[in-house]
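Right, I'll just put the structure down here and ask away after.
Missing here is one protein chain; the remaining ones are kept as they sit in the complex.
Moving on to chain A:
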Amino acid sequence: MPDPTGTFDAAVTGIGMVTAAGIGTQASWDAIRNPGGTAASAVPALDGTPAPLGCWIPDYDANKALGRRKAWRYDRSSQFALTAAAEAVADSGLDPGDWDGTRVAVVLGSGIGGAASWEQQHRVLLDTGPLTVSPLLIPMLAVNMPAGYVAMQHGARGPNLVTATACASGTTAVGTARELLRRGVCDVVITGGTEACLIPSIITGFSQMGALSGRRDDPRTASRPFDVNRDGFVPAEGAAVLVLERAADARARRARVYAHVSGYGASADAYHATAPEPTGAGAELALRAALDDAGLAPDTVDHVNAHGTSTPLNDVAEAKLVRRVLGERPAVTSIKGVVGHSLGAAGAIEAAVTALTVSRGVIPPTANLDSQDPEIELDVVAKTPRSARVEVAVSNSFGFGGQNAVLAFTRA
């Protein structure tokens, strides 16, 4: 049985991705590994708003991915989750027709929930009255529904939940999924995150906070983490799903293992609604907790998949934290230069990419890093992918509300 006081490795045995970089894990990885800039363009739904730019996925066809008879019932955030989950489960080699569903859990993260359906139905309410509002509004908007639908898709009858820690939600989900495996309450967890809220109300809200990039005339250069000319994040949609199993179980069935999730740490800044605590003390608690959980010393970390949002405040605060705790050794990257910031999905997409980085020995570069901010004293991978044997990697996520979550990965 698992030992709650010792170290614990959860094996990543399946990955599925739907991102602005590509639909499917291989397509996403290829575009993240060799970036051609930010995968952003003007979003038609945001026309007329102060920030019409986003990393959206125009080629995603829910009817094709999920079947025409089912797709209409789901909010786009659930559609992404179902598509990524189907890919991840198939990739794991596990057969949902064969497994004991009572031992399969689902833990997904989402920051906002089905806001597009909510906004659309609110318009219906105002325009044509209450008797015309869809009876599917609640199952479309409720933030828990992506996990519920993934359970129905795969007969997963174990613990089922959605975590909400804003931009850390996906990371919190993967960390929580690992805890379920460690406690022995399930044998398989389908975990990750999803987000689809490129809609006028939400994006205008972010714009009014001053959080978004203003580079609307040059979308491919808009997200530029750690660059001296960064000016805010580019909002994104997407999902990633990972299949986790206990490492011993994965070995026993000779599964292909991308990497181990070996540590998880979480904390709160207890400081401010949106600004990171300036000393990074809250984030440091989560980073150190993840390393302690994995039984790893800070000087063993080879690679950091940074939160790296491309906002002026985040990137400096995160860089100072990494430098202080991990030193100058790790090769750092932020894939948000390519895929933008998908809020509650971001941590899951970054967990998937970190597992692929460890597995393939290639660190993707940070897109648009033309001139590194002198305040960021880190080895940031720029321009081209770097070949490296990565034994230990960490993936940081920091959410509004001061919610911090960090995962530690090791080579399988």
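Simple rule for what comes next: a contact is a pair of C-beta atoms (placed from the backbone, for glycine too) under 8 Å apart; a residue touches a chain by one contact, two chains touch by 3 or more; residues count from 1.
Convention: contacts and distances are computed from a predicted model.
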Undepicted complex member, UniProt protein name, chosen from "Nitrile hydratase", "Allophanate hydrolase", "Acyl carrier protein" or "ABC transporter permease": "Acyl carrier protein"
Touching the hidden chain, out of A:K70, A:R220 or A:R329, is A:K70
Missing-chain contact, candidates A:T102, A:T132 or A:S371, resolves to A:T132
Spell out, residue by residue, where the missing chain touches chain A. 63, 67-73, 131-132, 134-136, 139
